[in-house]
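Only one protein chain is missing from this complex, and each of the others stays in its spot.
Letters are used for the chains, namely A and B, taken in the order the chains are written, and counting of residues starts over at 1 for each.
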């Protein structure tokens, strides 16, 4: 097990942090728009968990990158443009209707649970600590989204159609999660990362169970889009950033 | 929207082991699983509970206010004073018993 290069380690942390931040931000966009009042609390809870995970990872990434990089966690969030963001494409997709949001959440959480579980054994004790908490939070997110998918899938004709549409529309963004590129491979080999090909089978099993219980069709194999982890995003991310980063961009260098 | 089809649940929390569950309020949910999720999100955002009980409000059996007299007065200290410690006279020398 070799030592992981500092910039690869930083990049690996950034990917995890960005994915959680962007999905957490998407949850905050639901505020005031949730289908029932109780869901306002649930969606915000998920958002707070995800942004909290991201914040811990950014702070760690800043520490890892050391003195020559004087950016802090907020700089990473509010002052990077889309190509520098390394989140998964899946999580930047617009919220759409409640079915889209819940399917996106289920797809991601079914991935996040085994990833965090594996990261509890990371040689980076800071990451292992973050992963321990995050795994529990992600399990709850998975359960929450799965319960809703069950109700929508096995609910009315309209809800069944909406949730099936969401599954089909988001499917092409799921393959990227398991892609072992150079960074992921190096991180895994150095004991910092996760064997994502192994995560894949667990993810497929979870997703198949949820969809089957919800009387939904498991999609056929299709061409999978990727690029998020290397900064090649969909059109949706730029708009999210222009909203999220507005104050820091309009009034640079201020304390808030 | 037919929210009145949404059953009401009563929520009880036990803050930590060693204490009993205590009623904190109610919530609406369509089934037991959702009610439990909602209870967690609504009533335990600050780690207020290590155990949650929920029960459909319709399933609670409550005493009627007009039964207060018949239910409760037999234990009234004035009616059966010998149930209460102050009924018994002790020698002055015994300070606490």
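Rule of thumb we're sticking to: contacts are C-beta pairs under 8 Å (C-beta built on N, C-alpha and C of every residue); 3 or more make two chains touch, one makes a residue touch a chain.
The rule is short, and it goes like this: contacts and distances are computed from a predicted model.
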{"item": "Chain not displayed: protein name in its UniProt record (\"Phenylacetyl-CoA 1,2-epoxidase\", \"Sn-glycerol-3-phosphate transport system permease protein UgpE\", \"ABC transporter ATP-binding protein\" or \"Cell division protein FtsX (FtsX)\")", "value": "\"Phenylacetyl-CoA 1,2-epoxidase\""}
{"item": "Hidden partner chain, touching residue among A:25, A:60, A:86 or A:144", "value": "A:25"}
{"item": "Contact set of subunit B toward the excluded chain (per top definition)", "value": "1-6, 8, 24-28, 30-31, 34, 42, 45-46, 62, 64-65"}
{"item": "Residues of subunit A (touch criterion as defined above) contacting the omitted chain", "value": "25, 28-29, 31-41, 44-45, 47-48, 51-52, 54-55, 58, 73-74, 77-78, 97-98, 148, 150-152, 154-156, 158-159, 162, 243-244, 246-248, 251, 254-256"}
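The rule we apply is simple: only the chains that are shown with their structure count from here on.
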{"item": "Chain centre separation in whole Å, for subunit B relative to subunit A (CA means)", "value": "42"}
{"item": "Complex interface listing, subunit A residues touching subunit B", "value": "38, 41-42, 45, 143-144, 147, 151"}
{"item": "Contact set on subunit B toward subunit A in their complex", "value": "27-30, 33-34, 37-38, 41-42, 45"}
